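A single protein chain has been removed from this complex, and every other one stays in its place.
By written order: A and B. Residues from 1 in each chain.
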Amino acid sequence: MLGQVLKYDLKAVCRYLIPLYAVLLGLGVMVRLLGFFDNISIIAIICGLMVVALVLVSVFSFVLTGIFSVKHYLENLFKDEGYLTHTLPVKKETLLVSKVLVSLITLILTALVLFISLLIAFYQEGLFSEVIKVLGLSIYGMKVYEFLLFMIFYSIIGYLTTILMVYAAISVGYSKSSNKLVSSVVCALIFYFAMEIIYFGVLSVIVLIDPAFISDLDNEVFMMKDLISFFTIFMVFTACIGGVYYYISYRYMNKKLNLE
Amino acid sequence: MRFNNEIPIYLQLFQKLALDIVTGKYLSGEKIPSVRELSNMYKVNPNTVQKALSELEEVKLIYTERTNGKFVTENKKIIKDYLKSLAKEKTIIYINDMKDLGYSLKEIMEMIERNE
Partner (left out) sequence: MLLECRNVCKNYGKREVLKDVNISLPSGKIVGLLGKNGSGKTTLIKAINGLLSLDKGEILVDGHKIGVDSKKVISYLPERTYLNMHKTVKDIIEYFSDFYEDFDKDKAYKLLSNLKIQAADKLSIMSKGMKEKVQLVLVMSRKAKLYILDEPMGGVDPATRDYILDTILSNFDEGSTILMSTHLISDIERVLDEVIFIDDGKIIKSESADKMRKESGKSIDEVFREEFRC
């Protein structure tokens, strides 16, 4: 059943995403095309504006992707459409796993489209070797691909945990009999501050155990490896918190559902 | 057919079907429509049809042939008797109503004859 649920979830979210992707790719193509005529001043100005637009859309594309995932979660499970979704002969777990997969898949899609769009706009020969050279200079003690993989993995975990936090807040907020949306927002704030406190706690523990850690970070020629081990601890904690949010979302959807 | 919501629907359907049998709409020995067909025809619950049919079976106007369905009785006497009892019932009601209006039996007879 997961396949079926995922199919319909993806279809629904892609309805929102396709316009975003069209804009991203369109801007990429425009920047590249107008770039051929930048000896004409008016076109150069337009091209400049396009570049600004492309950068802005790029920055917000991940935020938008997250918003679309959350919007779909809310509408599909807790609004009128929920009357259909929750009466399907499908486990709550399947519904939830599908929503998490959708946010992961759309994140990857957006990253790919963004990458392609930026390549269309700005690719020049030698770009990749240049980037690898610059990166290599700033990450002592680590291979470039290792570093990139780590960053991608780290971003994905961070993104998913944020999305799961909002999912959990909605599940809890919408289990209330009234003021569902307000309850969700309050709940999200509580989760957010709880998360901050936990991070602070983790940091404190690390400093207590190894006081030299922070001073190492201040050292100008610190090893990238140390930074990575520091981030790895955070990544594991973030993933654990994500697991907790998943459980909260599941628990409230399974035991405390309260459709309006 | 319009049903009166104050009287059990199956009784009204029973009366309607009994009338159809004694007036020859369904002939002696003829198969009567299935529960589903009757339910569609009269727009009533199949359970109601079932109940009306079992009442008809009770008064022996119809009988069930195990797999083939339900048939109007081949015993014409039963049909005739039922028609008679219906006629008798209507007559009694008519006479009682007329009596309530103050007519005597003799006057009623005269009226009926004059109307013909």
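Some points to look at:
To be clear about the criterion, contacts are C-beta pairs under 8 Å (C-beta built on N, C-alpha and C of every residue); 3 or more make two chains touch, one makes a residue touch a chain.
Every value quoted in this text rests on a predicted model; they were computed, and no experiment measured them.
One of B:Asn40, B:Ser85 or B:Ser104 touches the chain omitted from the figure, and that residue is B:Asn40. In the complete complex, the hidden chain is touched by one of A:Gly82, A:Gly173 or A:Gly242, namely A:Gly82. Within the set A:Ala12, A:Leu64 or A:Leu101, the residue that contacts the chain not displayed is A:Ala12.
Touching the omitted chain from chain B are residues 3-10, 39-40, 43-48, 51.
Against the chain not shown here, chain A presents residues 1, 4, 8, 12, 15, 80-84, 86-91, 175, 177-178, 255-259.
The definition used in the following text is that only the chains that are shown with their structure count from here on.
If you average the CA atoms of chain A and of chain B, the two centres end up 76 Å from each other.
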